[in-house]
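The complex is shown incomplete by one protein chain, all other protein chains being positioned as in the whole.
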Amino acid sequence: MIRVAVVGAKGRMGASVVQAVNDADDMQLSHTIDHGQDPAQINSDNTDVAVEFTVPSASLSNVLTLIAQGVDVVVGTTGWDEDKLEQVRQALANAPRADQSVFIAPNFAISAVLADHFAAQAAKYFESVEVVELHHPDKIDAPSGTAIHTAQAIAASRREAGFGPMPDGTVTDGGSRGQVVDGVHVHAVRLRGLNAHEEILLGNAGEQLVIRADSFDRGSFMQGVLLAVRKLRDGGYPGLNVGLDTFLDL
Amino acid sequence: MIRVAVVGAKGRMGASVVQAVNDADDMQLSHTIDHGQDPAQINSDNTDVAVEFTVPSASLSNVLTLIAQGVDVVVGTTGWDEDKLEQVRQALANAPRADQSVFIAPNFAISAVLADHFAAQAAKYFESVEVVELHHPDKIDAPSGTAIHTAQAIAASRREAGFGPMPDGTVTDGGSRGQVVDGVHVHAVRLRGLNAHEEILLGNAGEQLVIRADSFDRGSFMQGVLLAVRKLRDGGYPGLNVGLDTFLDL
Amino acid sequence: MIRVAVVGAKGRMGASVVQAVNDADDMQLSHTIDHGQDPAQINSDNTDVAVEFTVPSASLSNVLTLIAQGVDVVVGTTGWDEDKLEQVRQALANAPRADQSVFIAPNFAISAVLADHFAAQAAKYFESVEVVELHHPDKIDAPSGTAIHTAQAIAASRREAGFGPMPDGTVTDGGSRGQVVDGVHVHAVRLRGLNAHEEILLGNAGEQLVIRADSFDRGSFMQGVLLAVRKLRDGGYPGLNVGLDTFLDL
Partner (left out) sequence: MIRVAVVGAKGRMGASVVQAVNDADDMQLSHTIDHGQDPAQINSDNTDVAVEFTVPSASLSNVLTLIAQGVDVVVGTTGWDEDKLEQVRQALANAPRADQSVFIAPNFAISAVLADHFAAQAAKYFESVEVVELHHPDKIDAPSGTAIHTAQAIAASRREAGFGPMPDGTVTDGGSRGQVVDGVHVHAVRLRGLNAHEEILLGNAGEQLVIRADSFDRGSFMQGVLLAVRKLRDGGYPGLNVGLDTFLDL
């Protein structure tokens, strides 16, 4: 059994992690820590892997504490910049255990990470590629960070394959062609009832390839969180690792 | 057997009509007329319905000639304005037969006409509605005239239902949210391999309705053309009729 | 303000109704009744419309009580047969108020009801029609009752339009062509992550129309429940009414 601690256990994501750990046959909860509780209760004697899902203002401090306690950490909190990442790297260099790991992911939905990866691979073989992302209407930014990342990955693949600009005979447009990210048109739909969805369309004469990732609810992150927990427990990822594709055999 | 004449028989659309008439069990070709040939060869003795698919500069003259010959006309040529339509109405008022018909349609694809109609009906029951149209990259205008028409029909339905603006919390956007037509966001994708496609997405809390029309090639217009020929032959549509929904029992 | 009572308020559906009523600007909760509590607390002095979401074994008794109390009733519980419906009709014939209403719906998701309706209308104009329903893998029956209903409505439309069998050159098949319901092929997909979805595909030469309804969660029923409550309050539906399309202006 993998002993898992959850930091931020009463937050929306943290509570989902607690439930996912309880539901997993190969895991058991060691600690649940929330606001006002000391994460230093977690240590390498009572816990194998800690999952940290709090807020950007608290996350770095929590992670540094957990590193000092000799515990591997899976981090789902957002808001990491290079300065913060460097502090994590230095802490890991001085960690109690030689092969200690921290894993940070901007997106734990396996479908989204695979869609992004496949889109970049496929982009080398299609004349046209566009990205449509669809989210609930309360989202503040458009397009999503994920869609921008996908568009940039597509653009990089096209450059590598020696493609020039995509065919586009549009002469008259009042804005319907969307935002151009690194040469790739990105469209954002906002619709009540949706959660987070991304569709990549790739076209050649006579054929189309469509890759679509649907995240219907928070549960979509849990497979990725559990995968990360298992991989850190199995070992082989010393130091700081970023991005769920670290663990995908592609 | 319905005797059908085709005017513009060597054009791309006209040639498809010739083939569709030949393939139809209940029709036979009476005349095929092209550039340099006189449409006045067609008359009420040899033809029941003429199908006119030429160019905007020739179409009005052809239609007036056919009206004078006592023939019902199905018109697929584009470029009609109110002045031209009025000339057709006056010619019909003085036509040889009392119940003579002219039918003009901007779009003969039944799937597109139905999608437009259903979207307007459904729009009364959903908090959010957006339109995505997808075409081949050689198309000059964006969004398509069909998508603009659909958006306007959706907006009219929402007003009738007493809806205010759709929910949209977007704060930061670089153009990905598309063109706003009468309050409805419209997105245009251009992709090699596609022909003409429209998708209407409607959302409420917890649910989505998607209506999609795909026109894969010119063949998509032929069911609509044959339907119009049959309906004019059956009678009951004296005068000028515009739009394929005239014949759909909805 | 419409005064709404909820019977079965602690059940999964009932609890969602309680929340939806609390969230609606034009409604207020009058009573919440659950197992062991007497629905006769609800009467025409304190309540305009009662929503009944319990279990088949309790529903008829609850509805008869509410009718006797002079209250209009929206019923979401399943399991109604002709014998039970007849008891409701007789109770309504002797109800305290002359124009008293009971409304029963097998499906409150507006998207599903519209998809079914549109599919039947469109089926008169397409050579081929097939139905694909997709659900979570814990569903016991395949295909869904909704998909069977849609297939039957499509078949009825085709008969009315004079269509013969659909084109199908399949010679060799090991079962992949699905279940044939009244001449319409129905396919059932079971996939973890999905909830309840139905897609109707209609095809002619060169064109396709796709109508898809997605129910992502229980929230998908609430728009339909609130619509029914408002319609019963507005009046004009005396007696027993079945099916959400009663209230849709199509």
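Observations on the structure shown:
When the chains are written out, they are named A, B and C in that same order, and each has its own residue count from 1.
As a convention for this text, a residue touches a chain if its C-beta (ideal position, glycine included) is under 8 Å from a C-beta of that chain, and two chains touch if they have at least 3 such contacts.
This one's a predicted model, so the numbers in the text were calculated from it and none came from an experiment.
Note that the absent chain touches A, B, C when the full complex is taken as a whole.
Listed residues A:Val49, A:Leu64, A:Val88 or A:Ile110: the one in touch with the omitted chain is A:Ile110.
Here the missing chain is touched by one residue of A:Lys10, A:His35, A:Arg89 or A:Lys124, and it is A:Lys124.
One of A:Ser44, A:Gln87, A:Gln152 or A:Asn204 touches the chain omitted from the figure, and that residue is A:Asn204.
Residues of chain C in contact with the chain left out of this view: 126-128, 130, 132-134, 137-143, 147, 166-180, 185-194, 201-208. By the touch criterion stated above, the residues of chain A touching the omitted chain are 109-112, 114-115, 118, 121-122, 124-126, 202, 204-223, 227, 248-250. Contact residues of chain B toward the unshown chain are 193, 195, 214, 216-217, 220.
One rule holds for everything that comes next: only the chains that are shown with their structure count from here on.
The most central chain, judged by the distance from its Cα centroid to the centroid of all protein Cα atoms shown, is C. One inter-chain figure worth recording: chain A and chain B are separated by 46 Å, centre to centre, where each centre is the mean of the chain's CA atoms. Taking each chain's centre as the mean of its C-alpha atoms, chain A lies 38 Å from chain C. Here the CA centre of chain B is 34 Å from the CA centre of chain C. Each of the following residues of chain C touches two or more other chains: 214, 216-217, 220.
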